[in-house]
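FYI, not all chains are in this one, though none of them got moved.
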Amino acid sequence: MPEDTIASRLRLSGLCFFLQILTIILFAAFVRYSPESSFGPCSQQLNCSWKNQDSGFQHPRLRDVHLQVLLGFGLLVAFLGRYGPGSVAISILVVAFAVQWAVLIQGFLYSFLNGKIYVGAQSMVSADFCTAAVLISTGAVLGRVNPVQMLLLTLLGVTLFTLNEYILLSLMGVSDSGGSLTVHTFGAYFGLMVSRILHQTHMDKRKEQRDTGHQPDVFAVVGTVYLWIFWPSFTSATTVHNNAEPWAMLNTYFSLAASTLATFVLSPVLYEESTLRMVQIQDATLAGAAVMGMAGEMLVTPFGALTAGFLAGLIPPLGFRFLTPALHSRLKTQDSCGIHNVHGLPGILGALLGTLLTALATADAYGGRGEELELVFPLVAQGSRTAIDQALYQLCALPVTLLLATLGGCLTGTVLKMKGLRSPPDTRNLENTVLREVAEEGCDRRASRKEPSTSTLV
Amino acid sequence: MPEDTIASRLRLSGLCFFLQILTIILFAAFVRYSPESSFGPCSQQLNCSWKNQDSGFQHPRLRDVHLQVLLGFGLLVAFLGRYGPGSVAISILVVAFAVQWAVLIQGFLYSFLNGKIYVGAQSMVSADFCTAAVLISTGAVLGRVNPVQMLLLTLLGVTLFTLNEYILLSLMGVSDSGGSLTVHTFGAYFGLMVSRILHQTHMDKRKEQRDTGHQPDVFAVVGTVYLWIFWPSFTSATTVHNNAEPWAMLNTYFSLAASTLATFVLSPVLYEESTLRMVQIQDATLAGAAVMGMAGEMLVTPFGALTAGFLAGLIPPLGFRFLTPALHSRLKTQDSCGIHNVHGLPGILGALLGTLLTALATADAYGGRGEELELVFPLVAQGSRTAIDQALYQLCALPVTLLLATLGGCLTGTVLKMKGLRSPPDTRNLENTVLREVAEEGCDRRASRKEPSTSTLV
């Protein structure tokens, strides 16, 4: 066995050991269970407005549903569809570390009290949101970084995500309960920037001829079904305004349905192969869900959700056909899982839609129910901001997020490129590193779609 | 690429576009969120008797559990087991459109008020039930119709299902909370009738030599596990009489267990191949669940559920061995997924069992708890009907459902046979249409079971 391989395996082992021991020490020093867990760190965070409500109702959601949602989403949806079991090992490593790290970092920012962080069920939900964003980011570089780099990406990504979320939600008072901006847009552009920095010409060539064969479709099926099942709860998880109003959930559900039909409208026209692959439906579902992140709780009519979902569903087919090749050839940015089309653009669309809806938010639009408005936009209802002011804040949150994501991505990419971390450039050795399973099953999206035009376009 | 293929792809694209825009317009004109969602359109429908109860308890069920149930059920269970990922793309298209259309049609029939339809979480549950019935129907013709025909089948199926449900539940006052009649029986016979009308000799021959290989078993495993996990909640979803009485769920659970053992009793005797395929267990599970649709909330003893489940579990092995070949050769009715054995006959058995239990329903049988009886049979408890009267109504619901299903199936089949919709008769071209992925993986049930007697029987 070559020396390189042994060294890289020991490096992974050592890094995992170091990070876990570090986390245990920090937990021992700072983290305690909240005496009343349901009343924990959520107060200032994520616009949660139910802190005064009866906690009994919330727990079944947080405890059972939500933990499910994130993991089901994160693991199955984002990556299974494209990379098979090999990449899941890495994804689970990312999840296992990101959750612990996010509890720490978010604790320091949101609920650091008398030198201790008090965690509860709500902390895990926040940590799950953070993990979702990092998983989206890893989608841009999957198959081209080794596990050690992936762990560092997680370490930095969690920290920067929390910083961005803190600025948006706590400082600017922006409403983004489902994470159109904080999760989808941040995750996508952070990942793309890292991918841009890591760009290496000679390695990428080789990957493009790969194909995942049939298995990914099996995963795409499972992933899509999971999405349909769990995402409506995901979007509405932090908007438990009132148990009688499942708007966010219904909006998401309608959006998923419309975006799926949108894919059946465009795909037969854009792709010549005449079969609709499950992975395309999965993309549409993801896009339809991402667009509802911010607007989900604001939309007050079902046809609005249908329209937004339909528009979002048009993005991935167009993006994969025209945008991804251009990104790759012009901007030298590879996007292994197509997160730009599936999370980035729909997230931005969702943010713009949310801004529009905020500007229109009056007690009238909410059917004269002031308490509804109060829950979605507390500052507007209290009179300390007008609806237009709030809309401006929502709009400003978009460039702030993009800026933080790209700057953070540059920084992270530069760190990952450090000499000790890079995989050996010799591709034959690469095959034998810890990455092997990933590399073998990884593939470029376009390759797996067998577009005849790939070779000429790129 | 042949002209035919391009035309068929454009036809699908156009139809999807037309239907989605039509739905958006109709939603914009008519559909609004119910001010109190939990109090929505359920009132007259599905025998729901909890409208006066505290809504807080219902939502975790409706919101999280139930949406999961339907989709998990619809997608994975009914079709994954037999047709692999290709057919799932079509199934998801059916779900995406059926849910929207069902909200509209059911809204017009049940909750049309002042020119508006008010929807809430309960509307989605009703729409999900409707979607389940349509998915069962598509199981009879899967692999032999193109996506355009599938969409039209959905359009008409949803409408006819709602009509039948309205007659049974609202006009006749029948109790059928889990849908033994409305979902299983209607779905199965509607689908079979459509299949009979579409019968084409030369195409069917070719299909019979196909085999799905190993993959379907993977899906059958996942599907069966999903069934065990989610169906007990499905059956009891509309029977939230009282949070202290999870009878419907326990009955379903016992029924699943007994029907599984029944398959292990019959299969080793009937089939010579000496291995028990997962798909057979899946059939038993489906049958055991279908039989509890109507009777689930009426049974008051666990051994009754065990007995009913055991009997239901005997149906699929016998049906696939003796009935399906006879149906095909004598009645020229193909049944791609065997829905007659798995949904049709167990549904009828469930309806007969429900009738019997209704006739025996007295306050005594319910342990002297009048309020229980009130919840299952409000009209009996109020004294406006005797138990025998109610039983007669339940019994009459069976021929009404069968009549509507077959008439509706004739009508739908005739529409699908219209010239412009049919796939080109040339089988070589068929391979290249949008159907390809389905056709490749589709197979006749009997073929996949490698019964040696198939060729001589048919």
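Things worth noting here:
Lettered A and B in written order, each chain numbered from 1.
In this section, a contact is a pair of C-beta atoms (placed from the backbone, for glycine too) under 8 Å apart; a residue touches a chain by one contact, two chains touch by 3 or more.
Everything numeric here is computed off the predicted structure, so don't read it as measured data.
The full homomeric assembly consists of 3 copies of the same chain, 2 of which are present in the displayed coordinates.
What we mean here is this: only the chains that are shown with their structure count from here on.
Centre-to-centre, using mean CA coordinates, chain A is 35 Å away from chain B. Remark: chain B residues 1, 5, 9-10, 12-13, 16-17, 19-20, 23-24, 27-28, 31-33, 35-38, 55-56, 59-60, 62-64, 67-68, 71-72, 75-76, 80, 84-86, 88-89, 92-93, 95-97, 99-100, 103, 119-121, 124, 147, 215, 218-219, 222, 432-434, 436-437 touch chain A in the complex. Only residues 57, 60-61, 64-65, 217-218, 220-222, 224-225, 228-230, 232-233, 236, 243-247, 249-250, 253-254, 256-258, 260-262, 264-269, 272, 274-278, 281, 300-303, 306-307, 310, 367, 369 of chain A touch chain B when the two sit together in their complex.
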